[in-house]
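Structure first, then comments.
Here the complex is missing one protein chain, while the rest keep their positions.
Naming follows writing order (A and B), and every chain is counted from residue 1.
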Amino acid sequence: MIEAIRTQAHNLLENKEIDVVIGYGNGSDPTRTTPVFIRKPEEVNRLIFDPRCINSLPVYLNKRQGYPKKGWKRVGIIGKGCDIRAITQLIAENQLSRDEVYIFGVPCDGVVSHFSKWDGSLRDDNRATKCSECDVHIPNDCDFFPGERPEVDRSGPYKVSAPQVLNLFNLKTDKRFKFWEKEFERCFKCYACREVCPHCSCNICITDRTTPNWIDQAPHTKGVFGWHLTRALHLVGRCTGCGECTRACPVDIQVDLFNQRMKDVVQGSFGYKSGYSETEKPPLITYMTDDSENFIQ
Amino acid sequence: MSKKITRHDFEPKIMAFVCKWCTYSGADLAGTSRMDYSPNVRMVRLPCSGRIDPQFLIKAFEQGVDGVIVSGCHPGDCHYNEGNYYARRRNLAFRELLDFHGIDLARLEFSWISAAEAIKWTKVIDVFTDKIRELGQHREYADMTDPYAHYLVKEAA
Partner (left out) sequence: MKTATLNQTDIGKCLDLLLQSEFRVIAPQLRPRLESPDAIDVMMLTQIDSGENHAVGQGVLPLNGVKEFLFVKDEPLFAFENKGKKVLMTEVHHDYPKTVIFGVRPCDAASVSSQNAVFSKANAGFEDPFFTKRLENTTIVTYSCTNPDMSCFCTSVGLAPDSDRGSDLHLTEIPGNRLQVEPKTPAGEIVAKILEPLFQWPGEPQARTQAGKEAQDKITRIRNSHLIKGWLDELSNFDDELWERLGEKCIGCGACTFMCPTCHCFDIVDENRGGKGYRIKFWDSCQFDHFTLHASGHNPRDSQYKRYRNRFSCKFKIYLDKFDAQGCVGCGRCIRDCPVNLDITEYMKEVDLKASLPNALQRDPDFE
């Protein structure tokens, strides 16, 4: 499967149809993979794909990562289904245009949840939770797919959230607050969750703005709550559930729980699933006259 | 129509973020009609409820406010045609987010109040203020508002 991708990448690079292929390569240890930027046709053999490939590569398409400064006109990118959803969402938000990317889709059975759990094979006990409810094992959109790409009906709703979200949701309000207070004690505002997110693309993040200072910079409880509330708020209707934020958090805070909860709210209240359509408008910039307002007096 | 004045131990701080075409005018009407209502509310006037960024609400809680009201024109009556529709969606999502974090939703109130509904304005404020007075100070945020209170040197008795 990867051979077909390597061949196609080789051809496109040789014909200069794309400037670079962003893909996965072997990492510095046997259990890890790392993003690679292939510019020369002879280097395509570095591309690999297997269940260790957890990274979400569309983060490099994000303007914030300096992508336009690199002078790339058309970028090839290897995408698992969830990554391609992130690209589709970026296109829907006009952060990227479709002809700037050439997407190599890959069929994916799931990825390992953490590199320390990889021992050579992917099983139910080391597969990431996001993979068990995934409906894009075959990607929904790509320019190249190795082999036949069967049609899949994705019009139905997402499956309901992961158990950890429901468990938290079922707690009483004050217990939930205590849970988050305890979790956020560890947070020191490293912003890894922000940097790894393919959708966080503001040139200057609101947290870095000091005139006026909306979000406190210091990592006391108030500052940490302010940051996480803001991040979740700015991702409503946009998060495509890649789980990279939790993976990147160096102190193991499950920061994607509220994103997953908002995903359910957005689907339930607005009927929107992020990352499936390049033309459907994201929910918060559109409205329906009969939107629910049972909370309004 | 003056009410009996009662003294309370705790007077909550309430903030109201309102749109200027409807709710602010309604509050204005309540004032010119000399209607009595709880004086705990401080208002911030914005051109439209669609301008209300949930960031303002978070900031209000951080600054020690005990209850927040967000109010605008009725759907279909927005001066800018659609601002309140966007506000409705945004506030629905924001409420769920706050709830998931464990922040008591009783402290956040949304309403549609038109320029003629001065009576509704006074009722909403009175009921909300009483509710917040019952609930007391915003305990969770109160601890956070002054993050280093425990560092201050105790004054000698």
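Criterion: a contact is a pair of C-beta atoms (placed from the backbone, for glycine too) under 8 Å apart; a residue touches a chain by one contact, two chains touch by 3 or more.
Since the structure is predicted, the reported quantities are computational estimates derived from the model, not experimental observations.
Visitor: Among A:Met1, A:Val152 or A:Ala218, single out the residue that touches the unshown chain.
Guide: Candidates A:Met1, A:Val152 or A:Ala218; residue touching the omitted chain: A:Ala218.
Visitor: By the contact criterion defined above, which parts of subunit A meet the unshown chain? Give residue numbers in ascending order.
Guide: Subunit A touches the chain not shown through residues 27-29, 32-37, 55, 59-60, 65-66, 69, 113-114, 116-117, 125, 128-129, 162-164, 167, 186, 188-192, 194-196, 204, 208, 216-220, 243-244, 246-252, 254.
Visitor: If you put the missing chain back, which residues of subunit B would it touch?
Guide: On the subunit B side, contact with the omitted chain comes from 63-64, 145-148, 151-154.
Note that in this section only the chains that are shown with their structure count from here on.
Visitor: Centroid of subunit A to centroid of subunit B, CA atoms only: how many Å?
Guide: Chain centroid spacing, subunit A to subunit B, equals 35 Å.
Visitor: Can you tell me which positions in subunit B touch subunit A when the two form their complex?
Guide: Residue positions touching the partner: 54-55, 58-59, 62, 75-76, 82, 85-86, 88-105, 109-112, 124, 140-141, 143-145, 147-148.
Visitor: For subunit A, which residues are in contact with subunit B within the complex?
Guide: 168-169, 173-181, 206, 214, 216, 218, 220-223, 225-226, 228-230, 232-233, 236-237, 257-258, 261-262, 265-266, 269-270, 283-285, 287-289, 291-293, 295-297
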